[in-house]
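Note that this complex is displayed minus one protein chain, with the remaining chains in position.
Labels for the chains are A and B, by order of writing; each one numbers its residues from 1.
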Amino acid sequence: MADATQAEHKWTMVVDLDKCTGCQACVVACHAENNVPIRNKSEVQANRAQHWIRIERYWVGDPPARARFLPMLCQHCNRAPCEPVCPVYASVHSQREHLNLQVYNRCVGTRYCNNNCPYVVRYFNFYDPYFPAPLTEQLNPDVTVRTAGIMEKCTFCIQRINRAEQQARSEGRDLGPDEVIPACVQTCPPSALLFGDLWNPESRVAKALADNPRALRVLEHLGTEPAIYYLKGGKSYVRF
Amino acid sequence: MSDSDIRAPQQRPSLGEMGLDQQAQLERERHLLVDARPGRELNAMVLEPMMRIGRAFWPAVGVLGFLVLTWWVTWGFQMWWNVGITGLNRVVMWSLYIANYVYLIGIAEAGTFIAAALRLLDIDWRRPISRIAELLTVFCIFASALFPLAHLGRTWKFYWLLPYPNERQLWPNFHSALIWDLTATLSYLATSTLFFYIDLIPDAALARDHVHGWRRTLNSWLALGWRGTERQWRLLKVAQLIFSIGILLIMPSVHTVVSYDFAMTIQPGWHSTVFGPYFVAGAIYSGVAAIIIAAILFQRLNHWSYFIRDEHLNGLGIFLLLTSLVWDYFFFQDFIVPWYGQVPTEKQVLLTMMAGHGQLAFWLMITANAIIPFFTLWWRRVRTSWPAMLAISILIQLGLLLERYIIVTIDLGVRELPFNWGLYQPRAAELIMSTGAVAFIVLGFVVFSKLIPFVVLYEVKEGQFLVQLKRIGKGLIRSKME
Partner (left out) sequence: MRGFHDYLVLGVFADLGRAADAVAALRQLGIPEERIRALSPFPVPTRAYPLPRPRDRLALVTAVGAAIGFLLGIFLMVGTANLYPLDVGGQPLVPGPPSIVILYEYTLLVMLTAVFFAFALGIRTPAYWAQVYDRRLSEDGFGVLVGLTSRELEPAERALRASGALSLRRLDEAGLRPQLRRWLGRQISYGLWVSAVVGGVLAIAILCVFAYGGLQWIYPDQMVTQQSVGYQEGPRLAAPTAAVPIQGPVLISGQPATEPLPGTAASRERGANLFRNHCYLCHGNEGHGNGPLAGYYSPPPADLAGPVVAGLPPSEVFRVIRLGRGVMPSLAESLTAGETWDLVTLVKSLTQSPARTP
């Protein structure tokens, strides 16, 4: 298609839980790419840590216990429960990219969306972000810096998706199968995170998910139809 | 009271054994509507407390006004320094503000319920207390409607929730329960205020006729030139009838819609089909208790034992017991279903509530709402004793506030995945705003009691006109003209 900015994609992420080491490089990368504010110690102790992608750690078994890591980020559900409850349409579904969009300048901060999110992946800016002087140069100009009172969450680095699509359009071609790389995917050392268009059979995610017995989705029974697949083989696949 | 009443029940002569005069006197002591006094006397009894500013008035206004001021100042702080000054966190994003909102709107429900439903059912003990009930509604809705504004992250953009044509060409999202909430709350506020005002007009005319000074000017504005012709009374009655029916239709829908804020989510503990009636039952329950408190306070402070007698307290007490039982029923529904099903997330909600960090609130609530009323309100002695009723009603208020607090905060602290289980501690900002809101309602009562007559005199006079003592055989009964 000549106009890559009009093509429809099913953006999907694959998280390989058997490869995730819990190193949190993705967390740092996301902060850098999306201008996510860094909350101070007292805020974190008040349970207000703000990471669009977080590594949930669960302890399994009696001591000596094993740790299991679950990278949790916005699942971009197809039937997102956070969307119908926003009174001002700040949380809507994109028909073309099949993503859940958060419109910052429309959000009035009722915080209803996070109440209805079963994954609790939405974050509220309790305070204005604080970026002391030279750090402002590090902020990504493609991403709005949100003020207090606004909800935010992972966007699948939609700014990178847009940039890739515009690049492709200016060059008169379609998007390549693995051309869009969000920050977390780019940074993950063991490549536990994969991203791509599920409808493109050439993409890594389509190949990773094809007939994969390890594929599952979190809280699938709630009917949210998330766009993130987790690969988990358990003991039979990876030896601890 | 005559000597015959002080003796034990078995020793008192039965009414049939007393002479007619004695019976008449007894009936007049007990029942307001057969104790007719001249209109001038009734007017004086109601207008005199309105005109007189006692010693306690200005200190009360001072203290309450100060609390209300702290409410507004704290809200201003919060708008400047943002919502971070509250105790909210990543997991529990709704807390005391929403709990207060639901609680205060709940109290508001019973005000119009007393006025509207009892009017339709033609229950006479509503006559002196209607205005207090309706005023309670108006103030409570007003105070409660400010809490969703306070809890917004960007309060100054609240008008985006209103449906009006705008430059953004955007309309609010009618899929969202919060918009239904807004619609219902504003509808209820508007219609309750109009209902209150309609009922006020003849009494404002009365005040206009018999007081002097600035109160006269105020009441003559409020009275809209009312003269009391039969046409005006007829229109009033028809309007009151339509309003009563309309408000009775709106009232349960308001609290049901408020409960939809919670029931529409898929949060365990909130996703319950019984929330609609459960909340309405709780609302009427807390509202009746609030009316009892207001009625007792006005009876004591304004020396209105003529208007508000044992029969009224008794009626309210029975109503309180009834609503208590209904609340117990719905609470039990909401409890036994998750308890029995043992679905892990719902079970965790119950555990947190009963044995976890919610246990103090939970057991206090059960004691105040279910146990104490059940073991006291069956006896007439308790229902007609004003200290007991005052204490029980205050406990019920506390219990129902705790119930809302548990539903909003404790339940929300238990999300689907265990990583997202969180505590909530209210901080100074929320506590100040809660007390400020209650102080606002009390202050409203205190101030308005000096502006308008607080007893619905025309209804009392009408009742005294319609109810008479009728002789049957050797006895006298009260008989009402239909």
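Simple rule for what comes next: a residue touches a chain if its C-beta (ideal position, glycine included) is under 8 Å from a C-beta of that chain, and two chains touch if they have at least 3 such contacts.
Predicted model only: the values in this text are computed from it and were never measured.
Listed residues B:Pro59, B:Pro165 or B:Gly341: the one in touch with the omitted chain is B:Pro165. When the whole complex is considered, the residue among B:Thr191, B:Gln397, B:Asn420 or B:Ser434 that touches the unshown chain is B:Thr191. When the whole complex is considered, the residue among B:Ile242, B:Val343 or B:Ile371 that touches the unshown chain is B:Ile242.
Among B:Gly225, B:Pro344 or B:Pro418, only B:Gly225 touches the chain left out of the display. Those residues of chain B that touch the chain absent from the view are 38-40, 43, 163-167, 169-171, 173-175, 179-180, 183-184, 186-187, 190-191, 194-195, 197-198, 201-202, 205-206, 209-210, 224-239, 242-243, 246-247, 249-250, 253, 257, 260, 457-459, 461-462, 465, 481.
Residues 35, 78-84, 86, 89, 91-95, 104-105, 131, 134, 136-137, 139-141, 143-147 are the ones on chain A that touch the missing chain.
Basically, only the chains that are shown with their structure count from here on.
One simple way to say how far apart two chains are is to compare their mean CA positions; for chain A and chain B this gives 47 Å. On chain A, the positions that touch chain B within their shared complex are 43, 46-50, 56-58, 70, 72, 81, 84-89, 106-112, 114-116, 118-120, 123-128, 148-151, 218-219, 222.
Listed in rising order, the residues of chain B touching chain A in the complex are 81-84, 87-91, 93-94, 148, 151-154, 157-158, 160-161, 170, 172-173, 175-179, 182, 261, 264-267, 412, 415-420, 422-423.
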